[in-house]
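All protein chains but one are shown at their positions in the complex.
Chain IDs A, B and C follow the sequence of writing; residue 1 opens each chain.
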Amino acid sequence: MADLRWPGDHRAGDHLTDAELIRDMLRVEEAWLAALVRAGVAPALAIVDDLESVVGAIDPQDIAVQAEAGGNPVIPLLGLVRDRLADDHPEAGRWLHRGLTSQDTLDTAIVLGLHRCVGSVLELIDDQVSALTGLAEHHRSTVMAGRTLTQHAVPITFGLKAAQWLHGILDARDDLRDARDRLPAQFGGAAGTLAGPSLLLQLTDGAGDAVSLARVAADRLGLPWSPPWHTSRAPITRVSDALTRATDAWGRLARDVLVLARPEIAELAEPAEAGRGGSSTMPHKVNPILSVLIRRAALTAPGHAAQLHLAATESVDERADGAWHTEWSTIATLGRHTVTAAAQTAELLAGLHVDTGRMTRLVESAGSILLAEQRSLAGFVGAAGDDFDPTHYLGSSDAIIDAILERARSGGSR
Amino acid sequence: MADLRWPGDHRAGDHLTDAELIRDMLRVEEAWLAALVRAGVAPALAIVDDLESVVGAIDPQDIAVQAEAGGNPVIPLLGLVRDRLADDHPEAGRWLHRGLTSQDTLDTAIVLGLHRCVGSVLELIDDQVSALTGLAEHHRSTVMAGRTLTQHAVPITFGLKAAQWLHGILDARDDLRDARDRLPAQFGGAAGTLAGPSLLLQLTDGAGDAVSLARVAADRLGLPWSPPWHTSRAPITRVSDALTRATDAWGRLARDVLVLARPEIAELAEPAEAGRGGSSTMPHKVNPILSVLIRRAALTAPGHAAQLHLAATESVDERADGAWHTEWSTIATLGRHTVTAAAQTAELLAGLHVDTGRMTRLVESAGSILLAEQRSLAGFVGAAGDDFDPTHYLGSSDAIIDAILERARSGGSR
Amino acid sequence: MADLRWPGDHRAGDHLTDAELIRDMLRVEEAWLAALVRAGVAPALAIVDDLESVVGAIDPQDIAVQAEAGGNPVIPLLGLVRDRLADDHPEAGRWLHRGLTSQDTLDTAIVLGLHRCVGSVLELIDDQVSALTGLAEHHRSTVMAGRTLTQHAVPITFGLKAAQWLHGILDARDDLRDARDRLPAQFGGAAGTLAGPSLLLQLTDGAGDAVSLARVAADRLGLPWSPPWHTSRAPITRVSDALTRATDAWGRLARDVLVLARPEIAELAEPAEAGRGGSSTMPHKVNPILSVLIRRAALTAPGHAAQLHLAATESVDERADGAWHTEWSTIATLGRHTVTAAAQTAELLAGLHVDTGRMTRLVESAGSILLAEQRSLAGFVGAAGDDFDPTHYLGSSDAIIDAILERARSGGSR
Partner (left out) sequence: MADLRWPGDHRAGDHLTDAELIRDMLRVEEAWLAALVRAGVAPALAIVDDLESVVGAIDPQDIAVQAEAGGNPVIPLLGLVRDRLADDHPEAGRWLHRGLTSQDTLDTAIVLGLHRCVGSVLELIDDQVSALTGLAEHHRSTVMAGRTLTQHAVPITFGLKAAQWLHGILDARDDLRDARDRLPAQFGGAAGTLAGPSLLLQLTDGAGDAVSLARVAADRLGLPWSPPWHTSRAPITRVSDALTRATDAWGRLARDVLVLARPEIAELAEPAEAGRGGSSTMPHKVNPILSVLIRRAALTAPGHAAQLHLAATESVDERADGAWHTEWSTIATLGRHTVTAAAQTAELLAGLHVDTGRMTRLVESAGSILLAEQRSLAGFVGAAGDDFDPTHYLGSSDAIIDAILERARSGGSR
C-alpha cells in the first residue's frame, strides 16, 4: 500500500499499514491467550499457535467501517475472530481478550509496529553513518566556502560539513535507540487496575498475579513490562520526538544539498538514476528530487510530534475522550514518512556527487572575502599578512571531525 | 477506502481518495485537450469524450510507486495514459498535457476534489443548521446552569447554548462558501508564464491567447480562472482555514456534549443506536462516541492548517523544493476528516437527547449559587430581594437567539 | 517595549503592549459606564470623561502579578481603578463594570488592539503594493531564469515575479480587511445572556434593553455589535488566519530574496544601510538581514494561528477552562510580529536592488537549458528551430502582470 500523495511511501514497505496493524493486534491477543493458559486460567485448548493463519484473511475495510460504532478497530476485529474460531477452536474463541480492554490490544499492537519501524530507521541510519563517515574522512581536506545567513563566511571543508550532518544523525540515533527500548507493552484492563485478569486468576486458582500474567504476555511479544500507561503517554511521545529528531537531521542536510545543487553553485549533485528528477514538460530537467522529498518529510514531522504531545496532555480520566483516538493515525503517518525519508537519505548519501573542482574554484574566486576574518584577526595582533590562504584557515576542523567520527564509532553511547 | 486508524472515515466516501485524484487528473487533462482543440491548436481527433473510460482502470499503487522518480504522480500517469491512447487515439496521446506542467494537473485536480469536498461539508452544515435551529427554538425556555471555568455561573437556556453552537457553525459556513467559490483552476505552464501554450498557439495559428485557452479549460471544469498561483497558495490555505473553522465549531459543541453527558451531569445524551458506544470488556458501556470522534477531528485540524500555511510561505522560486509536496497529503487528510466530522455532527445534532428534567433539577438545587450575581446586583441598587428565580434571570437570551436564528435564515450572507 | 529576543520588534511600536492593553481595558470600561449613564441606569455623575487620565499611571507589573489569583488581569485592574476613583469619582467607582464580566472587558480590549494592529498592517501593505506595482511595471521586460525545484526551468521576467509576490499580498489584504471589519465588541455578561445589565435596566427603569445598551457601548468604541462570542471564537481566528496569510506572502518573497541574493546568484540585493547586516567577527559581511527577519516571522506565524484554532475548539461551557487563557499572549505575539514583518517587508521592497545585468548574463549562459521546453514543443509541431530566444518565450507574462496589477488598483474588492 503506497500513498499516492506521498511519493516514495512504498519504501516504508508494510510498516504500519492497516494489514500489519491487524496482524499485530492478533499477535497481542495470541500472547495474552498463551499467558492465560500458562497461568492455568484458561484451558490448554484455548491456545492457538498461529492465530493469524487460523483466522485467515481479514479485510481491513470491513473492520474500518465497523470501527466507528465503538470508536476503535478492536471491537469489530474481536467479533470477527470469535466467529472464525467458534467451530474449530471454541475455547480460544471463548477466552480471547478476556481480562483485556480495547486499549490494551491497540496500544500494544501499535507498540509492536513502532518497534519494528524504529528498528528499520536505525538500520538505515547505520547506512547513513557509514556513508557520512566515508565522506567526512575522504573530504577532510576538501576546502569549500562556509556560508552563514546565505553569504560567504570563512572556509570550511566538506568533510566538516559531512561530519556536522553526522553529528545531528548521531543525536537522533541515541534518542531512537532509547525510545525503542522503552516501548512497553500495555496491559491494564478496563481502567488500568488489571482487575479483570486478577479476578480470573482468583476464580480459576491461576498461578501468580495479574502483573506476572502481563509480564509473561509482554515477554512473549519481546516487549518490556511497565505499569499501565493508558493515560501516561510518554512511550508514544518519546518515539515521535526521536523520529522527529531524525527528520530534523535529514531535512537539514537535504536543505544543504538543495542549496549546493543549485546550478549557480553546483558543488553537490544527487546520485544520478535514469528517469529520476524528470519533469512533465521540460526535457532537460534533473531535479534534486531525493532532497525535495526528504525535506518534505522534515517539514511535516514537527506538526505530527506536537499532535502527539497534545494527545498526551489531553489524556483525561482513565481513557481520554478523543485525544487517544488522534494518536493512531498520527504516529503511523509519522512512522511511515520517517522510514521513507531514512531510505531516501541513505540513498542520497551513498551516491552523493561532490564536485571538488567547483568547491576549489569558488574558494579561489571568493578568497578575499573568505579570509576577511583572518586578515582582521591577524591585523589585530599585528601579524604580517603574508600567509592568507583558505587552506590554512581551517582551525580545528580536523579535531572536530575526529570527535564526531569517534562518537559514531563508539556507537553513540552516552 | 476507509482508514482503519480513523474510525468513521468511510463517511467521507470517495472524497479525496487516490482513485478520485486520478479521475480528477484525467478530467483536467481532458479539459485541456478540449481547449487545445477548440483553439485550433490540436486537431479535432485529439479530443476524447470520456478520457477516464477510454483509458480504463488504473492502479493507484502503480502510479504511487512510480511517482517517486519525478516527485509527483502526474508524470507516471501521463506515461500510462499515453500508452493506452497510442493505438486508438494517437492524436489524443500526442497532444495530451502539451503546454501544461505537472503542477497544473495536480493543483487543478486537487481543487476539483476540494470543491466537491467543501460542497459536501456545506450540505451537511445545512442539516446541522436545521437541527440547531430546531433545538434553539424548542429549548428557548429550557433553563439550565451556565458554567464558566467548569463552575456554576448564572442560568442560561439550552436554546441559547444551541444558538451559540449555531453561531460558530454560521461563521464557518460563510468562510467555506467563500473559500470554495475562490478555488481557481491552475494553468500556468512550466514556470507560470503560459509560455508553452502561447508558443503552441503561435506555431499553429491557434485562436486567442494562452490566457483565453486557460479560461476555456477552467470553464469546462466549472472553475474560475486566476493568474497562476503556483507560488501564491492562498486558495489552499483559505480552504484549510475554513475547514478548520468548521471543526472548531463542531469540536466545541462535542466537548460540551462530552461534559454534559457525563453520568454525574447527564443533561444531554447522544442519539442511541444499537451497538454504538460499546466497550470490548464492559457490557454496560454506552460511550458518547460521536462526540469523541468529532472532538478528535477538531484536535487535529489546526495542525494540518498550520502545515499548509508553512507550505505557502516556503513556496520559493517558481516551484517549491519540498513545501508544495507536503500539501497533497495534508489537505486530503484534513478534507476527509472534515467531511466525516460534519456527518457525525449532523447525526449527533439530529438525535441529541436533551434531558430537561435533569437541567431543571440542577437549576433548582444550585439555585442560590446561580443567583449570586443577581442578588449582588439587586443589593447594589438597593432592590428588595423577593424575585430571585433563575427563570427570571435570563437577560437577553431570547433576543440573542433571535439574532443568531435570523443570521441562519438569511443564509449567512455578509 | 522591544523584545530583545525578537530583533526589530520595536517597529511594532506600542501595539499590543501591556500598557496599551491596560489603556484598552479602561476604554472599554469607560464606554460601558457611558452607556449605563445614557440608558439612565447609572447617574450622570458616574461618567468619567477620560478614565485613563483620571486613574493615572498604572504599573502593568502590579496588575500582572495580581492577575494570577483570578486568572486574568481584569479583576486586579478593577480593584485598583475603584480605589483611585473612590474619593473624587465615587459614582464612577460604584458603577464601574456593573453588568459586565471579565471576559467582556478583556475580549473587547483585545479587539481594540487588534483593530489598530491590523490597521497598521494594512497601511504598510499599501506601501508594499505601491512598491511592487512599480517593480512589476518597471521590470515587465527584465528577463530572468525561472527556477523550479531549485533548477533552471524556463525564462520569466522579474516583473512577473514581483507581480506574483503582489498576488499573495493582495490575497492577504482581502482577508485582513474582512477580518478587521468583522471584529466585534464582546458584551455578554457572566454567561453570555446579558442578564446582569438586563436586571440593572429593569430595576432602574432604564431605557431600552441590554442589547441596545451593548450596541451603544460598542458604537462608542467604533466596533460592530455581535451576539456574544465568548465561546464562538471566529473573530479571533479570522484575524490570526489573515495575519498568517500576510506572513505567508512576505515569507515567500523573503525566501526568494534569500536565494537570489546568494553571492553565486546575486540577482537581488537588500537595500543598503550603514551597519545593517554586519557580523560580530567577519568585517566584510553584508547579510540580507531584513529577509532573514521577515522569514523568521513567517516560520512562526502558522503555529500561533493553529494555537488560536485549538483555543477556539476547546471553548467548552460558557467560558473555557484554559483555552481562552492561551489566546491573549498568542494573538499579541502574532500581532506584533506581523506589524514588524510588515514594516520590514515594506522597507525591503522600497529599496530592493535588482541587478538586471546579472539576470541577463545568467539567461544568456543558461539559454539552452531555459529553452529546452521551447525546442521540445517546436519540434513536436514540426516548427523550424530558428527563433530560440528567451525574450521570445515569455508567454502571457504581460497579461498575467496586468491582471494582478488591475486587482491591486481595484482595491482588491471581491
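As a working rule, a residue touches a chain if its C-beta (ideal position, glycine included) is under 8 Å from a C-beta of that chain, and two chains touch if they have at least 3 such contacts.
These numbers were taken from a predicted model, which means no experiment stands behind them.
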Candidate in contact with the missing chain, chosen from A:A162, A:A261 or A:L310: A:L310
Of A:P60, A:G93 or A:P228, the residue in touch with the unshown chain: A:P228
Touching residue (missing chain; options C:L112, C:A190, C:L221 or C:L260): C:A190
Absent-chain contact - pick from C:L4, C:A44, C:A57 or C:A384: C:L4
For subunit B, the residues touching the chain missing from this view: 147-154, 258-259, 261-265, 277, 279, 281-289, 292, 310, 362, 366, 369, 372-373, 376
Where the missing chain touches subunit A, by residue: 71, 94, 98-99, 101, 146-150, 153-156, 160, 163-164, 167-168, 171-172, 175, 182, 189-200, 203-204, 209-211, 227-229, 231-234, 237-238, 241, 244-245, 247-249, 251-252, 255-256, 259, 295, 298-299, 301-303, 305-307, 309-310, 312-321, 373-374, 377-378, 380-381, 383, 393-397, 399-400, 403-404, 414
Interface with the unshown chain - residue positions in subunit C: 1-11, 18, 21-22, 60-61, 63-65, 67-75, 78, 97, 99-102, 105, 189-190, 196, 254, 258, 273, 275-282, 287-289, 291-296, 298-300, 303-304, 306-307, 310-311, 314, 321-323, 325-326, 328-330, 332
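Following the convention adopted for this analysis, only the chains that are shown with their structure count from here on.
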For subunit A paired with subunit C, centre-to-centre distance based on mean C-alpha positions, whole Å: 37
Centroid spacing, where centroids are CA-atom means, of subunit B and subunit C in whole angstrom: 25
Separation of subunit A from subunit B, taking each centre as the mean of its C-alpha atoms, in whole Å: 30
For subunit C, residues that touch 2 or more chains besides their own: 148-150, 153-154, 259, 310, 373
